[in-house]
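Here the complex is missing one protein chain, while the rest keep their positions.
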Amino acid sequence: MLRTTPLHDRTAPLNQGRNWRRWAGFTVASSYELSHDREYFAIRNSAALLDVSPLFKYHIAGRDAARLLDRVVTRDVGRTQVGQVLYTPWCDARGKVIDDGTVARLAEHSFRLTSAEPNLRWLGDNARRLDVRIEDVSDRTAALALQGPSARVILERAVERDLAAVQYFRLTTGQVRGRDVTITRTGYTGDLGYEIWMDATDAIAVWDALIEAGTPYGIVPCGILALDMARIEAGLLLLDVDYVSSNQALIDAQMSTPLELSLDWTVAFDKPQFNGRLPIRAERERGPEWRFVGVEVDWVSLEDVFTSLGLAPRLPTQAWRTSVPLYDANGIEQIGYATSGCWSPLLKKYLTLAHVEARYSSPDTPLQIEVTVEHRRRRAQAAVRRLPFFNPERKRA
Amino acid sequence: MTYDAIVIGGGVNGLVAASYLAKGGKRVVVCERRESLGGVSVTEEFHPGFRANTAVDDAGWVPERVMRDLALARHGYTPAFAASGLTFPVDDGTAVSLPANVGEAASILHRLSPADAARWPAFCAMVERLSGFLAVLYEAPAPDVHARSMSDILTMMSLGRRVRGLGKRGMIDLLRTIPMPVSDLLDEWFEHPGLKAALSLLGVLNVQHGPYSGGTSLVFLHRHVGLPEGHIGGRRMTPGGVGRLPLALAAAARAAGVDVLTRSEVAEIVVERDRVAGVRLSRGDVLSAATIVSSADPRRTFGTMIDPGWFDPGMLNAIDNIRMRGPATRLHLALSELPAFSSGGSQWPVEALRGWIALPRSVEEVERAYDAAKHGGIAAQPAILATIPTLDDPSLAPTGAHVLSVQSQYTAYAPDGGWTEAVRAAMSNAVLDGLTRVAPRIRDIVQHVQVLAPPDLEARFGVTEGSVLHGELALDQYLFMRPIPECARHATPLEGLWLCGSGTHPGAGTAGASGVLAARAILSNRRNA
Partner (left out) sequence: MTGSTRERYDAVVIGGGHNGLVNAAYLARAGRKVVVLERRHVVGGAAVTEEVVPGFRFSVFSYVVSLLRPEIIRDLELPRHGLEILPLESTITPMFNGDYLGTWADHDQTRQELVRHSRRDAEAYDTYGRLMHHMAMAVKPILAMVPPDPTSLAPSDLRGMLKFGRTFRSLSRTHFHALYKLMTMSSGDFLDEWFETDVLKATKSASGIIGTFMGPRTPGSAYVLLHHYMGEIDGAFRAWGFAKGGTGAISTAIANAARAAGAEIRLNAPVSRITTSNGRVTGVVLENGDQLQANVVVTSLDPKRSFLALMSEDELPDEFVQDIRRYRIRGSSGKVNLALHELPDFTCLPGVGAHHRGAVSISPSMRYVETAFDDAKYGDFSRKPYMDIVFPSVIDPQMAPPGKHVMSVFVQYAPSNIRGGWDAAKREAFGDAVIDAIEVFAPNIRGAIMHRQVLTPQDIEDITGLTEGNIFQGELALHQLFFLRPAPGWAKFRTPVRGLYQCGSATHPGGGIMGAGGRLAAIEIRRDGVR
């Protein structure tokens, strides 16, 4: 049997279509309702509540905790303030990305690292001669994401205090119905939102409190399908979909560097040490070969492809996660590949996240994308766009 | 103080590297932790008036080139090859002592087995041929099997030609022999159990493997590099003991302008802006240099001297995984007189005692001693190889008195239950019991026994887990795998940090071969020129 999360007793009865999928060895809902539309719109219009407990969570504490994280991740953890959260990738010694996640500074010598894949061994290998304790708290920590424009008001009601002071990528602590929670203003939707971290045994109580507080504001339990669309709009990477961990890659060509993933902003080149520093620095000097960009499929061109076959355009109802070839504007040379894509019901645009050769990465560069219509491979016009595709004021406000 | 290069460790390889660097125009300092130079190649007083070769009975092969370049003879090192190799007891109560002369040895063996006697010359020739090839291999940098540069390919080709020079059969013998268990090799050649037992010890000297383990034939051949044909179990003898070699090397180094500091332990290698900047000594002072050459073993260098944050954790895992596993306890006995040896029959002639005295009666006995350590313990009946250095060099003991040194295998480095005085005493007893079987009255003439178990060797010489070879000699820790592939050509991934110790190619008890290769690599490195 696959494992179930601490929230399974709540999520299982809600799952109308028994629509489950695997996430890190756990059973999680793809969508609760038979169609995920309402869940998607909740993220953008009201609030969505997601069970993100399958994330891997590590508690790192001790005098050298910051030093350990600074050896591992590309961002500067030493300079982080208590109460701050960082998004960061981390690399192997060759500068190839292993995983990405968040680092939350809970106290001077106490951090929580989240990741998509297990990283205990890697953290341990980096902790040589450091005074640090690394604990895998994945199983005893549950996590909920409350995302959407109404997230703040709902959460304020649940914790019975004002949260206006909690800025983007900052954390606070509080209580929900007497249960201790840590609240981070983070999320995977690119919208206003929070993630709530708590002891696994408190998860059900917190869920109930949030649902109760949120019902008047239209809170909707939300599955992975809707989340996947939101994160594409937000231009957020997904391990195993948009890039392959260097731990998992079978050949070098499958690996990516932070610069190739356009995560330049996460690399603190002035830190004296971190895994991959010298190769990434050398790469910065010569310029990365690849970039990770948004690519928007041109609507008119897409429509033409369909109409030429006597069809009306058919759009994907879910986000897709396959590799789709991208060509230069003349359609001659393959210059990249899209790794995820979806129709954005909000923006009314067909969006994809893609790896392109660096010289094709500047915004508005015209490209072609392969589209399969009636079993035939066609090309539609497309163009590079700046990420995120959707970036509402409220996310940071 | 600012130098061009700092050599960490005043062992044989450190001194050789320092001399070559100085001769190459560098300003060089050697920092030795101990008061005496030489690393494990030292002769020390262990009881008032008694001196012994503390860790090794043979200073090891010094490449001819090094002898010449550093004028070691002029500086006082002129080794002679021991006239006798192995001595071992046989069932009729006598002992067989094999002289280095092939014909003589064969005629002595005739008594044990005419078949073995007949094969002895061919065996000696085989050992000479194959170990001679190893010597060639050891005078060049470790082959780069992923060679891309022309010079690497040329080196490989010339090695290939040398291999071909062995002839088709020689090549097959080499490729076939190296991975073999020494027991299989000996079974192919000989039938006499005592002869095989004695020879098998040469395949397991200082490695945590029994003679049934694959790769011990390599250890056997490696041991014979630089020894003339017939010197099976041969050793280099110098008046004053193995410690004579580092004295000569130190003299050569000083003559070349090297500063040699003793009692100067390096606490830390200082790194600035992604490259080495110098060393901090444990007494506090800092010496600056853009090149640091460590002759300490790789586990010690990377594990204790430098911030691990500068290296790929995966590489450090590989360093941690280097098998050190010193299997041997050294015991030095101060004897009031020369012990009488006999194994039930007549007394052994004194000449026989000049050999390396191998006590195991069968290969199985050696293997059983290994089993104990393999399972985390200490052999109750250790495999003993003994020598009486005072027979050739009376200066090591007061007049009439003698020293008997024992290489006793096997023990786990951290045996179940740990090392206690009682364990050491039991071990000393086990060795004395073993010796009593051939020297019945030895207990009566023992004045003192020094026991140096692997942790003692580690504490004294700084060799991790008491491995005097700086890492087990095994196929997976050999050539381009020694100490780890990333450092096989003496350079490390950290700019300016080099390795020159016995833990690098060819290393493993060769004397100076690693040091000279490291120095040459440093001198030919563009960034250091």
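Which chain is which? They are A and B, in the order written, and residues in each are numbered from 1.
The criterion applied here is as follows: a residue touches a chain if its C-beta (ideal position, glycine included) is under 8 Å from a C-beta of that chain, and two chains touch if they have at least 3 such contacts.
Predicted model only: the values in this text are computed from it and were never measured.
Here the chain not displayed is in touch, across the complete complex, with A, B.
Of the candidate positions A:Arg22, A:Arg79, A:Arg129 or A:Arg161, contact with the unshown chain belongs to A:Arg22.
Looking at subunit B, the residues touching the absent chain are 145-146, 164, 168-169, 171-172, 175-177, 179-180, 184, 188, 209, 212-215, 317, 321, 323, 364, 367-368, 371, 374-375, 474-476, 481, 485. Subunit A meets the missing chain through residues 2-3, 22, 25, 118-122, 124, 136, 247-248, 250, 252.
FYI, only the chains that are shown with their structure count from here on.
If you average the Cα atoms of subunit A and of subunit B, the two centres end up 56 Å apart.
Contact residues on subunit A toward subunit B in their complex (touch as defined above): 67, 71, 92-93, 122, 125-126, 128-129, 273, 275, 278.
Interface of subunit B with subunit A (complex): residues 274, 307-317.
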